[in-house]
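Then we have subunit A:
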Amino acid sequence: MRSTFLRILRHRFVAVPLLIVVAVLGWNAYVVTHNDGIVRGVVLGPDGRPLAGATVTMMEQNFTTNSDRGKTMTRADGAFEFTDNRSHNIQLRAEKPGVGRSGLVVVRLYFRAQDVTLREPLRVTKPAG
Partner candidate 1 sequence: MIKKRTRRTWTHASLHLAMLAVSFCMLLPFYWVLKTSLTGENIFVYPPSIVPVHPHLFYYIDVWYYIPFPRYLLNSVVVSVLSIAANVVFNALAAYALTRHFRGRGAVITVLLSCMMIPFQTTIVPAYLITAKLGLLDSYLGLALPTFSTIVCIFVYKASFEAVPRSLIDAARIDGLSELQIIRRIMLPLSTSAVATNIVLSFIWSWNNFLWPLIVVRDPLMQTLPLGLSRFLSYHENTTGALYAFCIMVLAPGILLFLMAQKEFIRGLTSGATKG
Partner candidate 2 sequence: MATAVDFPAASEATSGAVGKRARHARPGVRRRREMLLVWVFLLPSLAVFFLYRILPLVWNAVLSAQQFSLFAPSQWIGLDHYREMVDDPVFWTSLRNTLLFMASAPVGILLALAISLIVNAGIRGRDVYRTIVFLSYPLMTVAVGIIWRWMYDEKVGLFNYVLRSLHLIDTPLPFLQSFELALPSVLIANVWQILGFYMIILLAGLQGIPQNLYEAASIDGASPRQQFFRITLPLLRPSLFLAFVIGIMTSFTSFDLVYVMTQGGPSHQSELLITYIYKAAFELSRIDYAAALTIVQFALLVTLTWAGNRLAGGDAGAVESGA
């Protein structure tokens, strides 16, 4: 009895779909536990030191359009955090009046609202000229 069950299980028409189902369920479990929409990062000033009080703007990217999704300020240690990201493709820009602005940083995620901590800091530089 048990051996026939195992034999059926190993047949390719059963094993492959089963593997796929297990993989899908496993992935969904991971997604559900990691999709709070938290985006964390650090902003550095032109001198390479953490920049406090900079405004970081988050924009959502589509195939054709860009839309603002929120703004936040960096804390004393230059760190910032968004908690309501619902997209999988966002762009961030940091700027502080009088100091400069950073380039547009594109962040692509594996699923919507994936929690992410940026590895590279946003670097604010003085505008040219």
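Here is how the candidates were picked: all candidates are chains of the complex that A comes from, given by their letters.
Note that in this section contacts are C-beta pairs under 8 Å (C-beta built on N, C-alpha and C of every residue); 3 or more make two chains touch, one makes a residue touch a chain; residues count from 1.
These figures come from a predicted structure and were not determined experimentally.
Looking at subunit A and the listed options 1 or 2, the chain it touches in this complex is number 1. Only residues 12-13, 16, 62-63, 88-89, 108-112 of subunit A touch candidate 1 when the two sit together in their complex.
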